[in-house]
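Removed from the display is one protein chain of the complex; every other protein chain stays in position.
Naming follows writing order (A, B and C), and every chain is counted from residue 1.
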Amino acid sequence: MRAAVLGVTGYTGLVLLRLLAEHPQVDDIVPVSSSQPGSPVDAIDFGLSPAIASKLRSTGGKTIAVDEAARLAAKPGIDVVFSALPHVKSAVVCAPFLGRSVVIDLSADFRFADAAVFAAVYGQAHPRPELLRQAVYGLAEWHTERIREADIIANPGCYPTATLLPLLPLARAGLVDGTVVANAISGISGAGKKERVDLLYSERTENAGAYNPGRSHRHAPEIEGELKAVRASLSLLFTPHLAPLKRGMCVSTVVRLAKDPPAEGAGSVAAILSEAYRGRPFIRLTGPRVPQTRDVWGSNRCDIGWQREGDHLLVFSAIDNLVKGASGQAVQNMNIRFGLDEAAGLPQHGEL
Amino acid sequence: MRAAVLGVTGYTGLVLLRLLAEHPQVDDIVPVSSSQPGSPVDAIDFGLSPAIASKLRSTGGKTIAVDEAARLAAKPGIDVVFSALPHVKSAVVCAPFLGRSVVIDLSADFRFADAAVFAAVYGQAHPRPELLRQAVYGLAEWHTERIREADIIANPGCYPTATLLPLLPLARAGLVDGTVVANAISGISGAGKKERVDLLYSERTENAGAYNPGRSHRHAPEIEGELKAVRASLSLLFTPHLAPLKRGMCVSTVVRLAKDPPAEGAGSVAAILSEAYRGRPFIRLTGPRVPQTRDVWGSNRCDIGWQREGDHLLVFSAIDNLVKGASGQAVQNMNIRFGLDEAAGLPQHGEL
Amino acid sequence: MRAAVLGVTGYTGLVLLRLLAEHPQVDDIVPVSSSQPGSPVDAIDFGLSPAIASKLRSTGGKTIAVDEAARLAAKPGIDVVFSALPHVKSAVVCAPFLGRSVVIDLSADFRFADAAVFAAVYGQAHPRPELLRQAVYGLAEWHTERIREADIIANPGCYPTATLLPLLPLARAGLVDGTVVANAISGISGAGKKERVDLLYSERTENAGAYNPGRSHRHAPEIEGELKAVRASLSLLFTPHLAPLKRGMCVSTVVRLAKDPPAEGAGSVAAILSEAYRGRPFIRLTGPRVPQTRDVWGSNRCDIGWQREGDHLLVFSAIDNLVKGASGQAVQNMNIRFGLDEAAGLPQHGEL
Partner (left out) sequence: MRAAVLGVTGYTGLVLLRLLAEHPQVDDIVPVSSSQPGSPVDAIDFGLSPAIASKLRSTGGKTIAVDEAARLAAKPGIDVVFSALPHVKSAVVCAPFLGRSVVIDLSADFRFADAAVFAAVYGQAHPRPELLRQAVYGLAEWHTERIREADIIANPGCYPTATLLPLLPLARAGLVDGTVVANAISGISGAGKKERVDLLYSERTENAGAYNPGRSHRHAPEIEGELKAVRASLSLLFTPHLAPLKRGMCVSTVVRLAKDPPAEGAGSVAAILSEAYRGRPFIRLTGPRVPQTRDVWGSNRCDIGWQREGDHLLVFSAIDNLVKGASGQAVQNMNIRFGLDEAAGLPQHGEL
């Protein structure tokens, strides 16, 4: 397989490069950068070994510009395009590849079926609304069958991935009701590699706190939309927090058990989740043990735990925001879309 | 004034030493240690300057053993005893000082009026149940008048301090109802200076997650008890998290607005809080801005913010767990008890 | 006393504000900012308590613009001006204050007596070469007598402060010879509050390494110049490192003992240093114990240790780069210059 990666200098682009470089079915990677075209990839990020050049043969180990990538798009040969470009720009640059290549977009551009919702949440008109009906929301374990057929896969946000994976099966089963109160902690890399004072080391170390609480974070409508699609009675209060981590995300969710739950309450949580995720390599159910972000650091896993407290259910999940929350899930979606082993090339173990 | 500090080698003891060393009305500090008696204080913790010796004249700059302290207790001259000893041990060691000295206890021993509650929460019989009726819960801004008269001041836990200060005035005013969902993030120093593998640097960095969720943390009954004392209809789900901070604590709380709130809903939050904390030097109301732990690092402040979301209220608070959450509030309680300026010797500004 | 602080929004400016706010002899602070004029100081940095307003009466708690400050300069009343502005700009803005106010400059503008050296090191012509002869290099414990008379005090760089304090007395005594190999580790705040990707949390955490080694760091000529002034035979190889600290700096120095040392070799190190720093409140000699940065975090101390290894001497020092390495030493210089207690308003103890 041949893969293009648009926007390789950001954190998700750099993780995509690492994952694809180790992927057994990917032979050639085309690294595309608007900010640093023509640069040797192993000089953009000194973490990358010069050995990566063997997978970058078609560009001689260097990045190419977006324009050049567009010329590539006009010729057959690219099986899959991963876009780690900013939203709005991403849809525009990806569009010409459609028809010849599968597009897996890590921006928000294809996450909402409705262009008006996109405009409301992101404050800009959607640049390619006509493409939205081709897109499938790429929550890999949830929309698996639709992903197998998709031309455009909208890779979910990190907060939605971590929040939805434990909740969706419970919501579909009618186990929970009312207002979902989800509190998340994210590593700083989730904010990207940007020249922003508020992301400096000296600003973030020894510092934690909530931001954009309630309904004001852009991922809140993405989460609530998926929840309501399976259980319309649910609503969401979502409060993200930053803490001094580079990578990692955990979500602690409180929700009321439904008055007439399908079975005996929280006792059935294990059964519902086990059934929903049977055979899925990246879901680990930990029962009453609360997963911690370190458990999944560097891996594509989402670990899920839960406890019942009276008539409430507490649900806990942990992911690596750059892997299962971004680039890892994108590769998992490629695997599913191309009929490969879902786990091919993806780390199972969290780094120590 | 002359102060004894029992248990100076732990984190709260060491912060107490620093605060008392700079306190304008404290002339002499008697540092007591069971683990390192007879040690020069500036060799127990190299952060302490040798200059501290001028405030430790009566012990020649060295710690004394607990037994020696007991002999001191039999003689007049110690105005106030701060105990940073472990629970159960603390009440036993403090008891002989009563009558001659005011006791400010940072352990859990005097936090519950009912010895049976203590036994249920801490899994041990209370060692001095007869003293409980003399104790006042030392939430400085809330029980101020009773603290002025108290012989024993039970310094609150860090989580209760940060959770209760924003909620109590709103609860008393009848503004909120139902289940309070409070999620907290704490710095690692809150777990103390213990030889525990799970507190190692290599275990806690790049790691975040919940622990003891729902009602299982020992501070949950402490919080719920104070809440129910002003509004019996409230209940609590409290989920603490650890994140890679040394110091700092923030709490994000979601609670339903009461059906018949006293005024126009969240609009009155500002009025209620302003009224409750008028003139109090360590409460900063930030309105819709969410306070961050760094704002209060090293200071005795509790910063409080809030936002309304439909029929829910989101409340945010931040403290330094070792200062307002422990040693700083203890000194504040001393100031109140002895009729000094409430802010004497206490840092107003968060460190950069 | 009345003090102006030019450039209050950077890290050194913000630490200056905190120190001056607690200084017993400073009644009024005039905060000046080119980037955020007209802003309430406690909204520029939420760590600052609103209580600071009582020391900012003449500007109503707000910053004023540099232009306004210049008008102030034309009138009497400002006793001391601290400049935390960037180099070149600093000398220009400070110049009009001279004659009426003492200038304490935290930039590099007045550190070299020779404008040609400045131009060589900083790559720009010196903007006010005629003022250089009025300046005294403000290494507080070393040039104390000259500081008492100075109109312009050039506050030393952080690396020079930490490297020179242990070495200068030994060099003056003729104890050491040859090439001084100094390796330093600095906290990230030393690089300032700048919109730079390489200073992001996600770039600096879990990352350490040298930069600008040998003679290429701008502080190397500053260090070497002072060393050679007392012992011309010394030369310097200086290698700074960054590690994931916000604040803190340590220097490990290796130097050969002179062939004919004044006394019995390293045995006299203690005597020389004790004599040089007798009665100085911010020098702590730790003997063979190696000082650590945490010992001095937040304090104005420089802790110094040493060990002899054969014919080499190993010397160790630790400071807080923002306090003794910048703003704290600036206030210490003010104290010396105005005949106050050298330690007035300056923290002795490192924070826990």
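Simple rule for what comes next: contacts are C-beta pairs under 8 Å (C-beta built on N, C-alpha and C of every residue); 3 or more make two chains touch, one makes a residue touch a chain.
Keep in mind it's a predicted model, so treat the numbers as computed, not measured.
Considering the whole complex, the residue from B:92, B:120 or B:200 that touches the absent chain is B:200. Across the entire complex, the residue among A:21, A:108 or A:313 in touch with the chain not shown is A:21.
Only one residue in the set A:35, A:49, A:216 or A:233 touches the chain that does not appear here, and it is A:49.
Taking the complete complex into account, C:250 is the one of C:4, C:154, C:176 or C:250 that touches the chain left out.
Seen from chain C, the chain kept out of the figure touches residues 179, 181, 183, 185, 187, 203, 206-211, 213-215, 237, 239, 241, 243-248, 250, 252, 254, 290-294, 297, 307, 309, 312, 314, 316, 318.
The chain not displayed touches chain A at residues 11, 14-15, 18, 21, 45-52, 189, 205-206, 247, 281, 284, 286, 289, 291-292, 294-299, 301, 303, 322, 348-352. In the full complex, chain B makes contact with the omitted chain through residues 11, 187-189, 193-197, 199-206, 244, 246.
One rule holds for everything that comes next: only the chains that are shown with their structure count from here on.
When chain centres are defined as mean Cα coordinates, A lies farthest from chain C. At the interface between chain A and chain B, two copies of one sequence, more than half of the residue numbers in use appear on both sides, so the contact is built from largely the same positions. A rotation of 180° superposes the C-alpha trace of chain B on that of chain C, rounded to the nearest 5.
A separation of 46 Å divides the Cα centre of chain A from that of chain C. Mean C-alpha position of chain A lies 40 Å from that of chain B. Annotation for chain A: residues 187, 203, 206, 244, 246 touch two or more other chains.
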